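With one protein chain removed, the remaining protein chains of the complex are shown where they sit.
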Amino acid sequence: MQISTNIWQWISVACVFGMWSLPLYKDNPFYRVCQNVFVGSCAGHAIGIAVGNIVNYGFQPLGQGKLDLLIPIILGLMLYTRFFPGIAWLSRWPVAFLVGVGVGQTIYTSLRSQIINQSIAAMTKFPGQDLASSLNGLISLIGLLAILTYFLFTVPQSRFVKGMSQLGRWMMMVTFGVGFGNVVSGRLSVLLGELLKIFGDWLGMI
Amino acid sequence: MRKEAPLLITFVVALIVMLSQVTTGNVPGLGISMPVLFERYISPWMTVVSAFSLCLASVNLIVIHSRNVSRKQPEWIYSLILLGSLVLYGAWCTYVQINPDNAAAAATYSLLYNNILSPLMTGQWACLAFYVASASYRAFRARNLEATVLLVSAILVMLGATPVGGVIWSKFPVIQRWLIDVPNMTGQRALLIGAAIGSFVACLRTMLGIERSHLGIGGGS
Partner (left out) sequence: MDLMTRLQNVDSRVIYVILLIALSLPLLFPMGIPMQVDPMVRAVYDIIEGLDPETDKVLLSIDYSPGAGLDAEVSPVAVVEHLTQRGIKWVAISFGTPDGPMMTNRIIDSLEQRGYEYGKDFANLGYMAGEENAIRLFALDCLSVPTDVRGNRTADLPVMQGIKNVKDFAFVMQFSSSGPEMWIRQVVDPMGVPFATGTVTVSVPAIIPYYHSGQVKGIMGGVSSAAQYELLCNNPGRGASLMDAQSMGHLIIILFIVLGNIGYFMTKDKKQSAGS
């Protein structure tokens, strides 16, 4: 065991313990300090990166003669009119622009990449190259239809629809189970990463 | 003007961006194609406006916590700590961004980032492992058949996902792989398609001005 003499290593571990003090002990001033430093530093970092982007993609090209960039700079500044009640309505314009671009990007591409391509992928797996893959393809196809049926609320609930809905629920339960298994795995990995730093980098035990 | 202009902006911009993905010819009267209009104007503008929007939450934080400090509200000292760290990180990061060739400033900022901000963030997220453990013990119950299916598939995935599962029984990784590749894939695909349909409809409503809540002017029908 060789404890680190690097002051930054100690600060780093203190920050981790500060955050862990909430579950492992209870709400305490050290945790509150860490929590507020965390929020403040994240917000500060975001400001720095944003300013960098505004300069890089806005003011610098504007200075080189791309005068059309005055429009987004003005729109960007208009976002902050929401802090002044009299002219707060002006902030709707940049929001409308942001939403417009987002909508335009998604409306066609989600249709192509997520609805059409995924539906094609579901249909082309059956029949497969061998019995096992054909069976899996069939399960996938029927399962997909069953889950989609579960979300059909506007059709009469006949016996067939109810049966399909029930099958869909079972499929979703397995999906959520797999999801939970992965959540456990993922959360443990983050904790393990911190333990590795504590035992390895700080205490020098690994 | 206050209501109509934003709706018009959303519609026109969305239309240009959408058409830029499916058309190539010039727009009559403009002498420029939609993809070029997007690439030269709309997209770089969006980058700048998005960059401005990144600070919005931070400015909001500054307003709220400055008020807490100036009015000496309960626990204002924590607001002061938040503002102090915001100013420190904000100023330093801004300096590094504006002077990217100053290696010393960038290195010092990296120290601050890697040894304070980063462990605080990771420490916070690592707490979720504790809560997951607690939830597994207290809430993950086989109350009925469906919950049992969920529980069993979760356990099988957990056993198959790590090397120890394969040591206990060589079929655990095979079962885990099948659960992920077949039933899970089916479920996720259905949810994905459902979400995409929802997103498509929401986008269409927004584009046509039926959905207006994002502008704070009430939502149409």
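Letters are used for the chains, namely A and B, taken in the order the chains are written, and counting of residues starts over at 1 for each.
Methods note: contacts are C-beta pairs under 8 Å (C-beta built on N, C-alpha and C of every residue); 3 or more make two chains touch, one makes a residue touch a chain.
Please read these numbers as outputs of a predicted model, since none were measured by experiment.
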Which residue of B:10, B:68, B:85 or B:184 touches the chain not shown here: B:184
Residue of B:50, B:68, B:85 or B:206 in touch with the missing chain, whole complex considered: B:50
Residue ranges of chain A at the interface with the undisplayed chain: 23-25, 45-46, 49-50, 52-53, 56-57, 60-61, 101-102, 105-106, 109-110, 112-114, 117-118, 120-121, 125, 175, 178-179, 182-196, 199, 205-206
Residues of chain B (touch criterion as defined above) contacting the omitted chain: 21, 35, 39, 43-44, 46-48, 50-51, 53-54, 99-101, 103, 106, 110, 113-114, 117-119, 121-122, 124-126, 129-130, 132-134, 136-138, 140-142, 151, 154-155, 158-159, 161-167, 173, 177, 180-181, 184-185, 188-189, 191-192
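Everything that follows uses one rule, which is that only the chains that are shown with their structure count from here on.
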Centre distance in Å when chain A and chain B are each reduced to the mean of their C-alpha atoms: 4
Chain A residues within the chain B interface of the complex: 8-9, 11-13, 15-20, 22-24, 32-55, 57-58, 61, 68-69, 71-73, 75-77, 79-80, 83, 89, 92-101, 103-111, 114-115, 118-119, 121-122, 136, 139-140, 143-144, 147-148, 151, 168-185, 187-188, 190-191, 193-194, 197
Complex interface listing, chain B residues touching chain A: 2, 5-7, 9-18, 20-22, 41-59, 61-63, 75, 78-79, 81-98, 111-132, 136, 140, 146-147, 149-158, 161-162, 178-197, 199-200, 203-204, 206-207, 214-217
